[in-house]
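Excluded from the complex is one protein chain; the other protein chains are retained at their positions.
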Amino acid sequence: MELLTINNVWMMICTALVFIMHLGFSTLEIGLARSKNTINILFKNVCIITGGLLLYALAGFNLMYPGDFNGFFGFAGFGLEAPIKDGALDLAYNEGYTYWTDFLFQGMFAATAATIVSGAVAERAKLETFLVFSVVLVGLVYPIAGSWHWGGGFLAEMGFYDFAGSTLVHSVGGWAALVYIAFLGPRIGKYGGDKPLEGHSIPMAAIGVFLLWLGWFGFNGGSVLSAEPGATSYTLVTTCLAAATGAVVAIITSKITSGSLDVTMALNGILAGLVGITASADSVSITASIIIGAVSGVLVVLGVLLMDKLKLDDPVGAVPVHLMNGIWGTLAVGIFREGSSVGTQLIGILSYGAFVVAISVVLVLILKATMGLRVSPKEEVEGLDIHEHKMSAYPDLLDD
Amino acid sequence: MELLTINNVWMMICTALVFIMHLGFSTLEIGLARSKNTINILFKNVCIITGGLLLYALAGFNLMYPGDFNGFFGFAGFGLEAPIKDGALDLAYNEGYTYWTDFLFQGMFAATAATIVSGAVAERAKLETFLVFSVVLVGLVYPIAGSWHWGGGFLAEMGFYDFAGSTLVHSVGGWAALVYIAFLGPRIGKYGGDKPLEGHSIPMAAIGVFLLWLGWFGFNGGSVLSAEPGATSYTLVTTCLAAATGAVVAIITSKITSGSLDVTMALNGILAGLVGITASADSVSITASIIIGAVSGVLVVLGVLLMDKLKLDDPVGAVPVHLMNGIWGTLAVGIFREGSSVGTQLIGILSYGAFVVAISVVLVLILKATMGLRVSPKEEVEGLDIHEHKMSAYPDLLDD
Partner (left out) sequence: MELLTINNVWMMICTALVFIMHLGFSTLEIGLARSKNTINILFKNVCIITGGLLLYALAGFNLMYPGDFNGFFGFAGFGLEAPIKDGALDLAYNEGYTYWTDFLFQGMFAATAATIVSGAVAERAKLETFLVFSVVLVGLVYPIAGSWHWGGGFLAEMGFYDFAGSTLVHSVGGWAALVYIAFLGPRIGKYGGDKPLEGHSIPMAAIGVFLLWLGWFGFNGGSVLSAEPGATSYTLVTTCLAAATGAVVAIITSKITSGSLDVTMALNGILAGLVGITASADSVSITASIIIGAVSGVLVVLGVLLMDKLKLDDPVGAVPVHLMNGIWGTLAVGIFREGSSVGTQLIGILSYGAFVVAISVVLVLILKATMGLRVSPKEEVEGLDIHEHKMSAYPDLLDD
């Protein structure tokens, strides 16, 4: 009983920390977008965490953890149904947390995948279309895919390993983002314009990254699923060292490639290191965590350059951060973790990639044909805030 | 001993989370006010949390928890006096927390009531007058009223129930705000001006609401007064579901009433849901928590419209969020909670309303006659920051 109480306290704190990542994503995205689209981004992020949590309560949780199932798809029914014993909550559910903590912790995770897409399609995607896409992603794609590993499905049985979601969360969001932006096209002026499209508030972006790092204490620390002192504290150390190394190496790499000391690359390096270590934070050596972070730091800088070469416009760098480093982190499990193999990890990566890409392509094509993916050029140039929301984010500062 | 240690850790974390609500209120209020009054709002909020905590240490704590008393008014003496046994802190004080945690958790709550008023009177209230009002509110009104229920007074004995303060905290602040703005009058240009008075930074407002939601993990989660795993985690789930539902329903409602996708209404919907569920978060069903949040989401949108119809100028929507939903949440206890009755809840609501309104009216009339409630029209038009503080919040951004 006391052990459950301790464990549950830790898990509730981790839940709060993952919750605050949604604020981190919000300020990161608005900071890296232009001021005229700020309200639109905030609106999307509010919809994702609120609607996402309700969807997860309605169906997601029971799709992701269906109990006994065929390993590919199972559903335990709509709504939440707590285990009851003698008229009270059955605390024997798990020694690490109660049923309710389990739901809320997982629910805070779920919306993350859609948030990743949100940043990538910022500044030109039609709001309603994006919301429909998100509903399918959070309500169906993410939990079904999640069930394959964390729900005890076929990848769990094969020995695939992804500790806290380099693939299950970050790559899933990253694949969906990649498909979406490929069909959506770049922002007007992004390629061939007079001057680069820049974010409007680097301090907001920095606040976002620090809050995301803070949230990762819960994202990875909570993925231990108990407060076991050795495992949780070790996980926090590998997590923080990978983040730190990611930043330092991204600074050096971008200094080499661009010649300047780029703070957005430093910030992206932190996120890249965090995404990279997420698959293995509990089970690789300290040295390995630093190597993983270092590779992430290189990858994210080259990834941003690659995206621009391919003319795939991703205002916040979601694909380099979440997809490329999600893949790298999952592969790194095969390299550095005892008992894991690169082959099995690859099967997992490809399974998730194929599933998410296939569904996303079909879905985006349907949405394109029906609702339309993009706002009008006029709306895009004048800003989504005024058109879709009839508001400005800084009426006073910009007009007076 | 171990159980006390766990419980106390949880309660200290909740205390920290309630503390950070003061930052949330601060950024919400400045975001929804014009930039020329930013310093003034920050100054008020710093005074409230610092002065409020000292007042609560000096007298509030012992007014709110007077021990055995007549049920209406009691006072256990000035200052803090910890229970000592054998020369050390007596840990038998409570199995959920120590004396010191108890004081600090309650102290962080106390200042909240004044903060609610602060937002409502923003942009035209005289600073010194408001501070005097706040001293009386935090130092006397809030703790005396609190003692009636949480201190074991007459409402506790009648079976009135308010889990974490829909009435004791939010309505108390809301009633005081309503009285204050009724006598204060609207801002110049609010009614009949050329263009609407808009907040100057929606991102700041969004940061505020996310921090308030985070803080509510501690506000409601800590109101369990221990880390009991079932009760705490269940409380967090109902709290988050009501917040999520409040946002979604407020978005739909405001889309219907105004035709646009209003992010400030989405944010207010989150707060409305949180205030609504606060009275019953531990003891209503999941379905009820969603219904409570949904009603809150409608109420807050209609409440803002109603205030404008009545020409009651409330820049941050404090009355719709805290008073209207505080009342709704307290009534909802009678509807959805086993063993509670709408009648008893109504008696509680009316008792608090009558007491706070009566004292506020008297106090505001005295202050109006002596110190004056409003700044001069010149000061108001040019901004309180320059006049009362000789500073600008963004000297550089606004002047260069």
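Descriptive notes on the structure:
To keep things simple, chains are lettered A and B as they appear, and every chain counts its residues starting from 1.
Simple rule for what comes next: contacts are C-beta pairs under 8 Å (C-beta built on N, C-alpha and C of every residue); 3 or more make two chains touch, one makes a residue touch a chain.
On a predicted model such as this, the values are computed, not experimentally measured, just so you know.
Per the touch definition above, the residue from A:E128, A:E198 or A:E382 contacting the chain not shown is A:E198. Only one of the listed residues, A:A266, A:A332 or A:I359, touches the absent chain: A:A266. In the complete complex, the hidden chain is touched by one of A:G87, A:G230 or A:G339, namely A:G230. Only one of the listed residues, B:C47, B:L184, B:V224 or B:V375, touches the absent chain: B:C47. Where subunit B meets the missing chain, the touching residues are 2, 4-6, 8-9, 12-13, 15-16, 19-20, 22-23, 26-27, 30, 38-39, 42-43, 46-47, 49-51, 53-54, 57, 79-80, 88-89, 91, 97-101, 103-104, 107, 127, 201, 204, 207, 388-397, 400. Think of the hidden chain as still there; on subunit A it touches residues 2-3, 6-7, 9-10, 13, 17, 34-36, 198-203, 206-207, 210-211, 213-214, 217, 221, 227-230, 232-234, 236-237, 240-241, 243-245, 247-248, 251, 260-264, 266-267, 270, 286, 290, 394, 397-398.
Convention: only the chains that are shown with their structure count from here on.
Centre to centre, using the average C-alpha position, subunit A and subunit B are separated by 33 Å.
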